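Every protein chain but one is kept in place in this view of the complex.
In order of appearance the chains are A, B and C, and numbering begins at 1 in each one.
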Amino acid sequence: MARMSMVEAIRDAMDCKMAEDERVVVFGEDVGYFGGVFRCTDGLQRKYGKSRCFDAPINESGIVGVAIGMGAYGLRPVAEIQFADYVYPGYDQIVSEAARLRYRSGGEFFAPIVIRMPCGGGIYGGQTHSQSPEALFTHVSGLKTVIPSNPYDAKGLLIASIEDDDPVIFLEPKRLYNGPFSGHPDQPAVPWAKHPLSEVPAGRYIVPLGKAAVRREGKGVTVLCYGTMTHVAEAAAEETGVDAEIIDLRSLLPLDVDAIQASVEKTGRCLIVHEATLTSGFGAELAAQVTERCFYALEAPVERVAGWDTPYPVSEEWDYFPGPARVGRALVKAMET
Amino acid sequence: MARMSMVEAIRDAMDCKMAEDERVVVFGEDVGYFGGVFRCTDGLQRKYGKSRCFDAPINESGIVGVAIGMGAYGLRPVAEIQFADYVYPGYDQIVSEAARLRYRSGGEFFAPIVIRMPCGGGIYGGQTHSQSPEALFTHVSGLKTVIPSNPYDAKGLLIASIEDDDPVIFLEPKRLYNGPFSGHPDQPAVPWAKHPLSEVPAGRYIVPLGKAAVRREGKGVTVLCYGTMTHVAEAAAEETGVDAEIIDLRSLLPLDVDAIQASVEKTGRCLIVHEATLTSGFGAELAAQVTERCFYALEAPVERVAGWDTPYPVSEEWDYFPGPARVGRALVKAMET
Amino acid sequence: MTSAPRLSLHVPEPTVRPGGKPDFSHVGIAEAGEVPRPPIDVNPSEIRDFAYTMIRVLDDNGDAVGAWVGALTPDDLRKGLRDMMLTRAFDARMLLSQRQGKTSFYIQSLGEEAIATAHRKALKPGDMCFPTYRQQGLLIAYGWPIVDMMCQIFANEQDRLKGRQLPGLYSAKEAGFFTVSGNLGTQYPHAVGWAMASAISGDTRIASGWIGEGATAESDFHSALVFASVYRPPVILNVVNNQWAISSYQGIAGGESAKFAARAHGFAIPSLRVDGNDYLAVYAASLWAAERARANLGPTLIEWVTYRAGAHSTSDDPSKYRPKDEWAAWPLGDPIERLKIHLIRIGAWSEERHKQMQAEVEAEVLEAAKEAESHGTLHDGPKPSAATMFEQVYKDMPRHLREQRQQLGV
Partner (left out) sequence: MTSAPRLSLHVPEPTVRPGGKPDFSHVGIAEAGEVPRPPIDVNPSEIRDFAYTMIRVLDDNGDAVGAWVGALTPDDLRKGLRDMMLTRAFDARMLLSQRQGKTSFYIQSLGEEAIATAHRKALKPGDMCFPTYRQQGLLIAYGWPIVDMMCQIFANEQDRLKGRQLPGLYSAKEAGFFTVSGNLGTQYPHAVGWAMASAISGDTRIASGWIGEGATAESDFHSALVFASVYRPPVILNVVNNQWAISSYQGIAGGESAKFAARAHGFAIPSLRVDGNDYLAVYAASLWAAERARANLGPTLIEWVTYRAGAHSTSDDPSKYRPKDEWAAWPLGDPIERLKIHLIRIGAWSEERHKQMQAEVEAEVLEAAKEAESHGTLHDGPKPSAATMFEQVYKDMPRHLREQRQQLGV
C-alpha cells in the first residue's frame, strides 16, 4: 500500500504490467524520454528500454493504427493520445479498425489495445484541452470505455484494461491527476494523499470493467456520474444536504445496469451528471436506459446536468463547467418534483 | 412539378443552387466526370465546368478540410463523402474545425459547407457501406444534421442546407435513392414515381431545417423516426393496425421538440426507431428529451427499436435491419403496456 | 509590379475519355534490364532516380535481361504461371456467380495477377500481408484452398467470417493474410505496426502492406510512411498503381506530374518503380525488399505499375469513363501472356501445355465452386445462423448483446 496521486497510480499500472508481461509496450507523443506531458510514463523508458516505451510522431491516426498492427501481432500496446481533444484524427482507426477486427475476421485477429487519454476540463484549457468525448466511443460496438475517478480505481482499471482482449478507451480526467476536485476552483487544491482512495496496493490487482461503485449511499435520489463529476456530485450532496446516492460508473461500456437499476428502484429519482456537452452525451443513453428499466419506479423525470452545447470556452470556464452549484440545484429540484 | 427519384431530387437541388449562385461548388470522390457512384452529381460537371464540379482525391479528411477553406474564403462547397462509413477520416476536420470556426473566431470565419453522404443499410453493403453515424454528429455543437426520407424533402432540405451559414451534415438513406422501402426485401422494388412525395417543384424551394413532418396521424403511440425508418414505421403501423402517429424528424439538430412534445402529450406513448446501433444512438437523446419534457404524460416507458450493437453484417442483413416485423412488435407492445 | 493575372483551378483530366484513342505515353516506361540492382544496404539517397524509371526483366521478345533476372527455375516459373492462371479463372468464375445471384458483389484482379502471386513467392511462412480487396493472388499463390475463399464469397455456413464481410474481404491468418478492410488505406499503418512489433519482439518475420494508387491519397498512407521512416521496421510498402480508382484516373491521386514511388523520398525510404506485369521483375523486386527487411535494414516502398483491366467491381461500368479498348493498348501487356511467352522462349513451355493448364485450372475452379455451393450461397441453402451476429463483437459477449440476441429470439 502506498499513497499515490492518479498520475502515479496510472504509471504504476503500466510499470506493473510492463514488468510482468513483455508484450506490453507504451508509446505516444512525448511519452518516451520525457515521460509524457502529464508525467504518466515518467521513468518507463529508462526502466524498460526504448523499444518498450518510446516517443511517437505527432499523428494520432498513426499511433492508433500501429497500435492495432502491434496488437494483431500479439503485443499489448498502451498508446497515449496527448489530449482526448486530439483523438479525432485517430477516430477512423478506432471505429473502423480496432473495434471491428475481431468481428470481421471471425476472431482470427483482434486488437488488445488500450488508448489512454486525458479528458475533461477545469484547467483553463479551452476547446482543445477540455473535451469529454466518451459518447463518441460508447456508440461504437466493439469498444469498451472506461473512466476512473481516483487513484485506486485508475490503477485497477488500467491493469484490467491492459489485460482485456478488446480495445479499451481509457479516459483520464486530467483535473484529477494531482488531486480530487470538488468543482470549486476558488478552494485551495487538495492533494490525493488526503483522500482514502489514494491508498493503492503494490503490484497487480484489478478493478473489473463493468462494475460501478457506490460513492455515497442515499435514499433520496440516484446520481449517475463518472470521473471528475463524482467528486462534484459528492460536494453538491454535502452542500445541499440532499440524501443522494452517488454511483461512480467507472466503466461506461460495459455498463453496470444492475447497480443503476437497484439504486433507482430504491430512490425513485435519478440525476445524471457529466462534463460532456448535453445533446447526445452519454447521459442520454443513461436516461433512456433508466426510463426503459425503471419506468414504474420513477417518481420524477430523469434529469441531466451536463456541459452546455457549446465548444468549451476558456475564460467562461466556470460558467461552463457543471459545478456543485448547478448539480446542487438539480438535486434540490429532483427532490421537489 | 415533376416526378423525381431521390437521386434526381438531390441532383436537382445542387443544379438549382449552382445555377443561381456562383459560389456553390460540388466535389468528392468520383463526382466529377462520372457523376458519383450513386449518380447524384451526374451532368453537373458538363453543365458548370470542371472548376465547379470535380473529382477529389480519396482523402475524406482533405475533402472536408479544403471545403472548410473554401467556405472560409466565401464559397459554398457541397462535398460528397462516398459512403457515410468513410466519413471518419474526416471526422476531426468536421468536429475540430468546421463546427468550431465561427465560435473560436468570434464570428470572423465560418464554414457554410454541406457534407453529403449516403447512409444506412439494406443493400448488402456490410459494415463499410451501411452505417448510420448521425449520433456522432448530433453530439457535436456547431453542426446541423439533416436526413430526408423522400424526394420532396431531399431537394428542399438540401437547398436549405446549402443556403445555411452553418456546416450541415446531410445524410442520404441510400436504400431510398431509387424508391421508397418499407423494409420488406422480398417485396418487389417500387419506384418513387408511385409515391406522392416524389412530386418535386421545379426551381428553388426550401424545407426549413428544424421542422418535423407528421407522416401519419394517430392517437395510440408516437413513433419518432427519420430516413428509411419512416417508411418502415408506416408499413409496421399498417400491418399491425396500431393507431400510430409517425413523425419524420427530417432534421435531428435543430430538433423540432414542439412537434415531438405535442404528439407524445397526445398519445402518451413513444417509440423511437433508427437504423444506427442502439447504445448512444440518437434515439437515446430522443428518449431522454421525451422523458424530460413529457414525463407526466407518459403512460408507458419510451422504447427504442434500433440496429443491434454489432457491426453491420452482410448475410444476416435482414436479421439486423430493424424491419417492419420488429417495429410492429414494438408498436403492439407499446399499446399493451 | 504588374497587375496579377486572374487565377484558375487546375483539374487533372486523363489523356482520353470514352471514344478517344488510348494513349499511355505519360506512363514512363524504361527498357527491360536498364536499371541496376543495388546492394540491399544501399543508401536510399543513391537510388532516388529509381522512382522515375522502371525495373523490368522481361523484354519485348520475352527474354529475361539485366541485373534483376534472379534465380527462378522453370519449375518456379511454371508454378507462377499457374498461380496467375488460377487466379484469373477464379475471378472469372466468381464474376459469373455474382451474375447468377450467388453473391452480391465481386472484385476481380484481371491484368494485375503477377503482382500478388510473384510477391507472395518472395515471402516466407510467418510473414504477414495486409492486403486490399484486389490481392486474392496472395492467397492463391500461398496455396490457400479456393473452396474456403468461395465459401466466404457465398457467405455460406462454411464461411469462417460468418457472413459478416463483403465478398472477397477474406481473413486467413495462417496464410499470412490479414483481414481485409472495406476502408481504404487503414491497413497500411497496421502493416507498419505489425512490423514494429516483430522488431520489438526480436522476431525474424516481416510485414507487407498493400494500397492502391488512388488510396495513397488517404491520410493513412502518410501515417504509415512516417512511422516506417522513424522506426525502420521490416515492412514492404506496396503501391499498386493500376491507373484507375473507380472512375478517377491516377492524376486525381497526384500522379499527373509525380510518380508514386517518389512519395518515399521525403522519408528517406528506398523506393522502386517496377513493371507490375512482369512476373520476374515483381519477384526480384519483392525479394530485394524482403531481404532488406529481414536484414533489419527497414522499409522499402515499391510502386507496381499495372493496369486495372476489368471494371472496378461488379457495381461499376468503366466504359462510362474510359475507352473500352484501353487495356489492349496498355504498353506493359498481359502478365500471363508475357510469362507464357518467356517460358516458351526458354523452352520450358508450349501452347499445348498452356491450353492444358488452362483447362486444368478451370476444372479446379469449377469443382471448388460446386463444393462451395453445396454449403450454400448468399440467398440459397445453409447460411451462418443469425445468432453468430452477436458473437465476436467482443471476446466475451457482454450482457447488452446477450439481451439483444434474446430479443431477436435466436
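Note that contacts are C-beta pairs under 8 Å (C-beta built on N, C-alpha and C of every residue); 3 or more make two chains touch, one makes a residue touch a chain.
None of these values were measured; they are calculated from a predicted model.
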- Within the entire complex, the undisplayed chain is in contact with A, B, C
- Item | Candidates B:108, B:186 or B:336 - the one touching the absent chain | B:108
- Query: For the chain left off this view, which of C:217, C:302, C:365 or C:401 is in contact with it?
  - Reply: C:217
- Query: Looking at the whole complex, which of C:33, C:254 or C:333 touches the chain that is not displayed?
  - Reply: C:254
- Query: Which subunit C residues touch the hidden chain?
  - Reply: 4-12, 44, 48, 196, 198-200, 202-204, 217, 219-223, 226, 229-234, 251-254, 256-260, 262-268, 294-296, 298
- Query: Going by the touch rule given at the top, which residues of subunit A touch the chain that is not shown?
  - Reply: 29-30, 32-34, 37, 50-51, 54-59, 61-62, 85-86, 89, 124-129, 278-279, 308-311, 313-316, 319-320
- Message: Using the document's contact rule, name the residues of subunit B that touch the chain not shown here.
- Response: 22, 25, 51-52, 56-57, 59, 61-62, 65-75, 89, 92-93, 96-97, 101-110, 141-142, 144, 164-166, 210, 253-255, 257
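By definition in this document, only the chains that are shown with their structure count from here on.
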- Task: Taking CA centroids for every chain, report which one is farthest away from subunit C.
- Result: A
- Cα centre of subunit A to Cα centre of subunit C, whole Å, reads 41
- For subunit A paired with subunit B, centre-to-centre distance based on mean C-alpha positions, whole Å: 31
- Query: Using mean CA coordinates as chain centres, what's the subunit B-subunit C distance in Å?
  - Reply: 36
- Message: Two-or-more-chain contact residues of subunit B, please, as numbers and ranges.
- Response: 61, 85, 88-89, 127-128, 279, 309-311
- Item | Sites on subunit C at which at least two other chains make contact | 162, 164-165, 169, 181, 183, 219-220, 393, 400
